[in-house]
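My structure is below; once you've seen it, I'll send some questions.
What you see is the complex with one protein chain gone and the rest in place.
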Amino acid sequence: MPTPAERTLAFEPRMSAFVCNWCTYTGADLAGTSRLQMAPNVRIIRLPCTGRIDPLFVIKAFERGADGVIVSGCHPADCHYTSGNYHARRRFAVFKELVEFVGVAPERLTFSWVSASEGQKWRDVVNDATARVRRLGPFDAYRALAGRRG
Amino acid sequence: MNAKTITIANLTALVDDLVASGTCVTAPARAAGGKVDYRPITSFPEAAFNTELPRRSLKEFFLPPTEPLFSWRLGGPGIRISEVTTSFAPHVILGARPCDAAAVEILDRVMGWDYRDELWFGRREATTILSVACPGVDGSCFCTATGRGPESSRGSDVMLTPLGDVFLADVVTPKGETFVGENAKRFDDARGAAVTDGASRTSNAAAVGQPKLPLPEVQRWLAHGFDHELWSTIALACHGCGACASVCPTCHCFDIVDEPEGVLSGTRRRNWDTCQAARFTVHASGHNPRADQAARLRQRVMHKFWIYPSRFGEVLCTGCGRCARACSAGVDLPEVLRTITALAAPGGPEEAAV
Partner (left out) sequence: MTQLQELARTLLSEAAVGVVIGWEEGPRGARPAFVTDPARADRLIFDRRCTANLATYLSPRRTHLAPLGKAAVVVKGCDARAVAGLIRETQIRREDVVLIGVRCGGVLADPASTAPLTADTVADRCPGCQAREPGLADHVVGDLPPAPPGEATRDALIARLDASSPSERWAFWMREFSRCVRCNACREVCPMCFCERCVADKTQPQWLESSPHPRGNLAWHLTRALHQAGRCADCGECARACPAGIPLGLLNRKIAQIVAERFDYRTGDDPSVPAPIGTYSLSDRQEFIL
């Protein structure tokens, strides 16, 4: 993890995380109450289920300045709504390959299953994703898009 | 009109002069994939004069597909509005087709009608248009029916006519006069009647195969043809896709949107729109007065051939034929006009023979 001095000078990624309420959000909460140290770059957006996550949310996050996005939910067979995460799994399998085909670096998009008891896993997901995006640099290519025509 | 000529070598040098002085030069040129568009060029050999018709018209150089009108930012004591500039860098369009140049002038009417559109006229003032007389494209051309023609200089500042390895250059407007004057070393005086005779022979040939469409009679029929069955028949194939409007040199409708960029700031833009889209006329209540494609297609034809001429004295069409070429469903405007002509003829058929 970068030192405080390093953080003021170097690029710090802005990360958005779309997480499900029942598993990952609770897992993230556990990470917090356990006082686990992790990269502070992630803004969490809580949804009832990964099945609710429209790929447009991810696109919007990139449009509005996110350098990296995390999508996380319950493990298969643990979904609070039974099958939401199975639908999400299919949807995001296609989405991930599509955005890579269009030229988005794959390291900017992270998917994970993190359960309510996996505070340490959440810390690892956050730290790894942030480190990968920090290495890649800001997603200027996306933000520059609007300026190119008028 | 005073006639000059310009050799290809001098035209090449002229483009180099312009580019060196920072002037943007746009010409028909091949894009990646081999299709011809109006694009910036940096040297004359990139230009593809009189090959395929460029996919789009010149309107995007005066009315861009998306254009910021102003932007706003909240903060401090209130809202800060940032205006956009209405003066633009010098721009030369070289090798415009006569149908495209004429369209720009037709649009000046509506752009300066009830209020002077500063962005449109700002770009107009900065731009000089040099057209090239056209050998015709294919059977969908009907520029002569709209009062233009393959050799028409309407809308051009300078009209070039190819004659072997030299172009005849007719100065059409004061702006064209200024342009030729500023670049006088590249132009020569035209010599001899043979030059002008050759020019008219070349371009008149292109006009020969075009359909004769009496647009004043079409206009009269349209004034009473609102409820005719023709519209529901010709609209059957139409998808309402708007491809025709996007490639049309004279279609100019736009939508205005406020686009936030985050919570504090954003831009108001105008974007190309089309009356062929279902939501073009949707009211806030949900009611749509043009509820089906027949009504929307009728609107397009009426606007171009009755409403605009009634108000501005010109049809909103230069007969370039792009709409017929772009339509993936075979809706063919020249055919529609021929059908209306037959309906309008004295003793003509009651039903459209479709």
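For clarity, chains are labelled A and B in written order, and residue numbers in each chain start from 1.
What we mean here is this: a contact is a pair of C-beta atoms (placed from the backbone, for glycine too) under 8 Å apart; a residue touches a chain by one contact, two chains touch by 3 or more.
All values derive from a computational prediction rather than experimental measurement.
Peer 1: By the document's own contact criterion, which visible chains does the hidden chain reach in the full complex?
Peer 2: Answer for the hidden chain's contacts among shown chains: A, B.
Peer 1: Per the definition of touch given earlier, which of A:A10, A:I45 or A:L145 contacts the omitted chain?
Peer 2: A:L145
Peer 1: Of the listed residues B:A126, B:C241 or B:I307, which contacts the missing chain in the full complex?
Peer 2: B:C241
Peer 1: To test your reading of the contact rule: which positions on chain B touch the chain that is missing from view?
Peer 2: 32-33, 35, 37, 55-56, 65-66, 139-140, 232, 235-237, 239-243, 245-247, 255, 257, 259, 269, 271-272, 274, 277-279, 291-294, 324-326, 328-330, 332, 334-335
Peer 1: Which chain A residues would touch the chain omitted from the figure, given the whole complex?
Peer 2: Contact residues on chain A toward the absent chain are 54-56, 59-60, 63, 76, 83, 86-87, 89-106, 110-113, 125, 128, 141-142, 145-146, 148-150.
The rule is simple: only the chains that are shown with their structure count from here on.
Peer 1: Could you please state the distance in Å, as a whole number, between where the Cα atoms of chain A are centred and where those of chain B are centred?
Peer 2: Their C-alpha centroids are separated by 47 Å.
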